[in-house]
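Quick notes on the structure that follows.
One chain of protein is taken out of this complex; the other chains stay put.
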Amino acid sequence: MITLDGVLGLGVVFLAIGLIVILHMLGRDRDKPAFRKIAAFDALKNSIGLAVENGSRIHITLGKSSLTQSTNASALAGLSTLDRIAQISSISDKPPIATSGDGGLTLLSQDTLRSAYRSVHAPELYDPGRGRLAGITPMSYIAGTLHVTTHEEVSAHVMIGNFGPEIALVAEAADLAGAFSLAASDSLPAQAALYAVADNPVIGEELFAAPAYLGGSRSHSASLQAQDILRWGVIVVLVGGALLKAMGIL
Amino acid sequence: MRAPLSTAIAIAAGGLTLIGLLIPADPLLSIRIRLVEWAVALAGVAGLVAILHLLSVHWRKLTARRNKNFNSAFLLIAFIITFITGILLKPSHPTMQKIVTHIQVPIEASLMGVLAISLTVAAIRLFQRRGGWMSVLFAISALVFLVIGSGFLSASANIPVLKDVLAAVNALPIAGARGILIGVALGSLTTGLRVLLGSDRPYSG
Partner (left out) sequence: MSEIICPFCGAENPIEAVACFNCKKQLYDDVDPDASPPPRDEMEWLKDFRGFADDRSAGTIKATEADQSSETGETTTGDEESDVPEWLARIRALKEDETPAPAEEEPVEPEELPAYLGNEAELPDWIKEIKQGDVPQPLEEAGGDMPEWLKNMAGPDELPAAEDITPDLSMISPESGAEGGIQLPDIPYDLPGEEPAEVDLGQFTPLTDDTVDEAVDIPDDLFEAIASQPEPEQPPEPTPAEPQDDLDWLDTDITQPEPTEIKEEEPTDSGDLPEWMFEPAETEADTVPEPGELDFTTLDASLAAIDGENMPAAQSEAALPDWLLEDEAENFANQAEFQSEGAPNLEVGEMPGWLHAMRPLEAAAPELASPMDENRVEPTGPLAGYQGLLPGEGVVTQYSRPPVYSARMQVTDKQRIYATLFETLIVDETRVGAPPAEKSTTPQLVLRMSVGLVLIGVILMALIFNPGLAASPTLVPPESVVFFDTLQNLTAAATPPRVLVGLDYEPSLSGELSTIAASVVEDWMAGNSGLAFVSLNLSGPALADDLVNKAGARVPTYLAAERVINLGYLPGGATALAALAADPTRAAPASVDGIQAWNSLLLQGMVAVSDFDAIVLLTDNTENTRAWIEQVKPAVGSTPLLVVSSAQAAPALQPYVQSGQITGMISGFTGGAAYEQLTQAQNGSIRSYWDAYQAGMLLIAAFMLLGSLGFGIMNIFRRTKKA
């Protein structure tokens, strides 16, 4: 049964697809679009370089979201970030470690690492032990991640995914160890907790901009531009609808 | 293109599920439900595989030549006991339920208590870590809602001015949360579409 919600949703989906395709094609002949400066990602690039130079490890934690949940999109953004970090830090003495709170996410993180090392022509660097399941439940996941922060000589922590407020324990452990921490989550309580604890918190949808800011492909930039366009569209609809409602038209 | 078959399957399955969700008409609905069931089953199997991988990682840590981690022994022992008990007694057995209520709940609750202390210390050191108007706004809102949430002002909520002020203040986080959630939704949409279009392939291996 076709409903209005379904039709509207389908329209928004096709609009987003069209924007991504068009912007992807337009980006072929142009320079990379200039996005606004996000200090957290600049600091992340520096910390990756420093970690490579001083031979320490980078830790990426992808959250506890399952593949069948709606919050899995943040995990996909985390996987793209893992791919970029693995490529950049492939020359480091200690490869990065990826932890997650879901089985499917663990397998995907291993797949991403293998793909990243293959793209830099270093498949021998792949180790399935670098993509780990930290715990099944949220708290056991945090407990397993805390162990990595203290025993794996990590100098940079990247927390990108769906978390609860308990992720603040990981950020605080990183702060006590003097390591760099960047935290991005789609969960409001996690964002609130991480703003006070993490060195470089990322608020809201900036989480999905991480792959584009780390030097991703043209499709990442195109989807980020499409996201900006859609946001302006939502703003226009909200403001317009409020005005129309206020005017009594709606 | 790497892994073309995997990409084709991913695109087809994702597209059918999306369309079936938006247009819940037969046979799309049936296909969607079937695909989702398969996905759930695969996720469960993936979970099992991940658990076995977790055990292997801890076993390697326990038997490593250098930097042995003896804490991994506790994990392995606890897993074996719980697994055997669950197999033998079934999950509804009171003994199994006591493992949850008498071990898991206290441990996780204590971690939550540590979290409360950590967040308190982080709030105290907020201005030491970072300054700016965002930190001032954060501190003010946290203080206000701490006071409101404690119920300290509930006794005086009948005061008309205070009542209206409290109502307005309570509405502020709702507005902010809505804005963040809309942005997150848009980001989730574009990220999912990148997977549907095949530009993001975390499964390529």
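Points to keep in mind about this one:
Letters A and B mark the chains as written, and numbering starts fresh at 1 in each.
One rule holds for everything that comes next: a contact is a pair of C-beta atoms (placed from the backbone, for glycine too) under 8 Å apart; a residue touches a chain by one contact, two chains touch by 3 or more.
Treat the numbers as computed from the prediction; the structure is a model and nothing was measured.
With respect to the full assembly, the chain omitted from this view is in touch with A, B.
Of the candidate positions A:83, A:111 or A:166, contact with the unshown chain belongs to A:166. For the options A:47, A:66, A:181 or A:223, the residue in contact with the chain missing from this view is A:66. For chain B, the residues in touch with the chain missing from this view are 33, 36-37, 39-40, 43-44, 90-92, 96-97, 100-101, 104-105, 108-109, 111-112, 116-118, 120-121, 123-128, 131, 139, 142-143, 146-147, 149-152, 154-155, 157-158, 163, 173-174, 177-178, 181. The set of chain A residues touching the chain not shown comprises 66, 68-71, 136-139, 162, 164-166, 175-176, 178, 187-189.
Keep in mind that, in the parts below, only the chains that are shown with their structure count from here on.
Averaged Cα coordinates give chain A a centre that lies 14 Å from the centre of chain B.
Contact residues of chain A toward chain B in the complex are 1-3, 6-7, 9-10, 12-13, 16-17, 20-21, 24, 66-68, 70-71, 73-74, 76-77, 79-80, 83, 102-104, 106-108, 111-112, 114-115, 128-129, 132-134, 136-137, 139, 142-144, 147, 151, 165-166, 168-169, 172, 186, 188, 191, 193, 195-197, 199, 203-205, 207-209, 217, 219-220, 223-224, 226-227, 230-231, 234.
Within the complex, the chain B residues that touch chain A are 2, 18-19, 22-25, 36, 39-40, 42-51, 53-54, 56-57, 60, 67, 69, 71, 104, 107-108, 111-112, 114-115, 118-119, 122-123, 126, 129, 138, 177, 179-184, 186-197, 199-205.
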